[in-house]
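Every protein chain but one is kept in place in this view of the complex.
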Amino acid sequence: MYTYDMEELYQITVERLEARGISLRSIAEIVFELQRDYGEITMDQCVEQVQAVLKKRETIHAVLTALAIDRATQEGHIEEPVASMIREDQGLYGIDEILSLSIVNIYGSIGLTNFGFLDKEKVGIIKELDERKGREVTTFIDDIVGAVAAAAASRLAHSNDGANPQSIQ
Amino acid sequence: MYTYDMEELYQITVERLEARGISLRSIAEIVFELQRDYGEITMDQCVEQVQAVLKKRETIHAVLTALAIDRATQEGHIEEPVASMIREDQGLYGIDEILSLSIVNIYGSIGLTNFGFLDKEKVGIIKELDERKGREVTTFIDDIVGAVAAAAASRLAHSNDGANPQSIQ
Amino acid sequence: MYTYDMEELYQITVERLEARGISLRSIAEIVFELQRDYGEITMDQCVEQVQAVLKKRETIHAVLTALAIDRATQEGHIEEPVASMIREDQGLYGIDEILSLSIVNIYGSIGLTNFGFLDKEKVGIIKELDERKGREVTTFIDDIVGAVAAAAASRLAHSNDGANPQSIQ
Partner (left out) sequence: MYTYDMEELYQITVERLEARGISLRSIAEIVFELQRDYGEITMDQCVEQVQAVLKKRETIHAVLTALAIDRATQEGHIEEPVASMIREDQGLYGIDEILSLSIVNIYGSIGLTNFGFLDKEKVGIIKELDERKGREVTTFIDDIVGAVAAAAASRLAHSNDGANPQSIQ
């Protein structure tokens, strides 16, 4: 039986992402791109939002599961025909996008539309993960990174709104 | 242009629910029913969780929209054939359940399964709202009350887990 | 009590969309834009897919409800503060996007990402509906049109794949 507190699980999550070459900063850069047109923001704010998203239990579970499935597939421990669908990131497979919803859903509909946008217009670290395909299995984790960035952007939008609480607009 | 801060919007939401005969306590009673088998809980804890769910922007928007659609339908301001589908709470209409997802989704999958359960096994205030049909339009608000209760139960389950942070089980 | 068969409901849906200046062809043009890079397609195929999506019960309910809410809001029959949130298409309102999910969800994850993309990059008739704001309430229907186009694009992608059933790629 394994016992971890949430802080330990967060540390493990950050370390495993970094071991795959995915820094919090690289995710924060996508958040910056998504939100730069909607007001003054700094990279520090974006990093903070990414950290806040990664501290949620749902996010931790989704990130660790995505990394585990990608790795098990790469090492040949997932049965056919699913292994090929994952390895080739087949367009109609769709299970990777569904897994991402567990993160995106908790931040409301802005998270959702940002996620859809990133899935079509791959930028920054998402593009890099996509280009590793063939050598490495990144099918689940590239969508999850998009989901974390989309959720962080949504969180930033909500918190900026909170800065002017006297208005609902 | 209307300007409200979140605290004001929360107050309006609670008052409008009470004006429809839906007290926070009646929602908390459903939460108690849902969670009583999973550990020591008090009605005060349940009320607190309902309040926390009702303070979220997504919940406020969903509750106020549901009340507004039910009222507009009752007063004859919604066009046919949608008006009849809403008034008769037609089983395949489904838009009322979709609206509830905006609340349920933000609390992860426990919220979802509790919501599905309540939709089939109507209890307490949900049953009462269901029985008012014919005299009053409660099609949207009865699902929304189920969603708030399901979300509050999910929040309670997560927070109890947080009480023993040394374990992930 | 109102009785309609599905064919009648479909006809009503198409007529109401056209009465708002939204032709099936204008939705099909968005489908064409979304899918043109993924293979040989014709406008006729796109129109067919839009029709197929509009014949589904979930779509009919969502379209008719969206049109009814927009109209009730425009005519002053929705209470404040929701009326202002809808009229101004407030960025954090989010209920319009949730309603669209009832269409998008039934076509799997490609539908979802296309919908997210269209919500950010408004094109064609969606852009036109967005520009009518101020004079007309189009808050719900512009998202619903995006959802129908996204679903039709997803359907087209699935059906083209079906054309080469010997391959899962």
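Labels A, B and C are assigned to the chains in the order they are written; within every chain, residues are numbered from 1.
Everything below uses one rule, namely that contacts are C-beta pairs under 8 Å (C-beta built on N, C-alpha and C of every residue); 3 or more make two chains touch, one makes a residue touch a chain.
Every value quoted in this text rests on a predicted model; they were computed, and no experiment measured them.
*Asks:* From the listed residues B:Asp5, B:Glu79, B:Asp119 or B:Glu136, report the one that touches the chain absent from this view.
*Replies:* If we include the chain that is not displayed, B:Asp119 is the one touching it.
*Asks:* I need the residue numbers on chain C that touch the omitted chain, in ascending order.
*Replies:* Within chain C, the residues that touch the unshown chain are 1-7, 9, 57-58, 102, 105-109, 158, 162, 165-169.
*Asks:* Residue by residue, what part of chain B touches the chain that was omitted?
*Replies:* So the residues of chain B touching the unseen chain are 81, 84-85, 88, 90-92, 94, 97-98, 101, 108-110, 112-117, 119-121, 157-158, 161, 168-169.
*Asks:* Just the residue numbers, please: which parts of chain A touch the chain that's not shown?
*Replies:* So the residues of chain A touching the missing chain come out as 1-2, 4, 9, 12, 57-58, 61-62, 64-65, 67-69, 71-72, 75, 77-85, 88, 92-95, 98-99, 101-102.
Here, only the chains that are shown with their structure count from here on.
*Asks:* Provide the C-alpha centroid distance between chain A and chain C, rounded to the nearest whole angstrom.
*Replies:* 27
*Asks:* Residues of chain C that touch two or more other chains: which are they?
*Replies:* 81, 84-85, 88, 92, 94, 98, 101
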